[in-house]
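Some chains omitted; the rest stay in position.
Going in written order, the chains are labelled A and B, and every chain counts its residues from 1.
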Amino acid sequence: MDRFTKGLETMKQYVTPEALAQMVEADALADIAPDLRKMIVEFAYGEIYSREGLDAKKRALVVITAVVTQGAAPQTKTHITRGLHAGLEPQEIVEALLQLVPYIGFPRVQNALVIAQQIFREQNLIET
Amino acid sequence: MDRFTKGLETMKQYVTPEALAQMVEADALADIAPDLRKMIVEFAYGEIYSREGLDAKKRALVVITAVVTQGAAPQTKTHITRGLHAGLEPQEIVEALLQLVPYIGFPRVQNALVIAQQIFREQNLIET
């Protein structure tokens, strides 16, 4: 199995079939950086996420933590969504974010919780 | 149980009895900021780490990820050590660090792996 196929296969643990189909059909950055998506699929998913020794839920937690610590809002949305698909419970995500308070401070945690709340509401995971 | 006692109780999952006794007896910053250790025990451990909904190993993974993403070397050493005590396998820690490569880049991951290696060697967790 080549790296791209392996990457797509691994991505199924993190993204819905619809989202995956959409990514394959329409690459938003195709006109300026067509290789970026390829790198993400082949390297990030085909080589890293697909490694053994750490389960998908823990990988998703680690990635959520990294992008929240960086303060990268668009990726926080993406990876909380993928974490839910990988099997993380909403409460686990909330607890992971609260666990960050003593290490990165309230501001970035608060910004991430607002994003998490919006995703949970859209997916009807919490009562509104 | 008050917050300080609860914090010390929770810390037992993350630090050895010897290290805990040492922290209680000798506070390195006692002469200028005696409240810092109290805050760490009461707030970080008594209020945050002791929450339900996420197990100790996942909390340790999240904290390791945060301090590595920040590039905070002394805390990387502290929290990899605590993560091992909480039950993380060396391989899980290595995998979590490699999982960060696509999100924070090679430099900080490489610096953290050097620290992890040193700890694993000191604890005879890998052959040297």
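Quick note on the criterion: a contact is a pair of C-beta atoms (placed from the backbone, for glycine too) under 8 Å apart; a residue touches a chain by one contact, two chains touch by 3 or more.
The structure displayed is predicted, hence computed values, not measured ones.
Shown are 2 identical chains; the number of copies across the whole complex in this structure file is 6.
Simple rule for what comes next: only the chains that are shown with their structure count from here on.
Centroids built from CA atoms put chain B at 24 Å from chain A.
On the side of chain A, the complex with chain B involves touching residues 40, 43-44, 48-49, 51-54, 58-59, 61-63, 65-67, 69-70, 75, 91-92, 94-96, 98-104.
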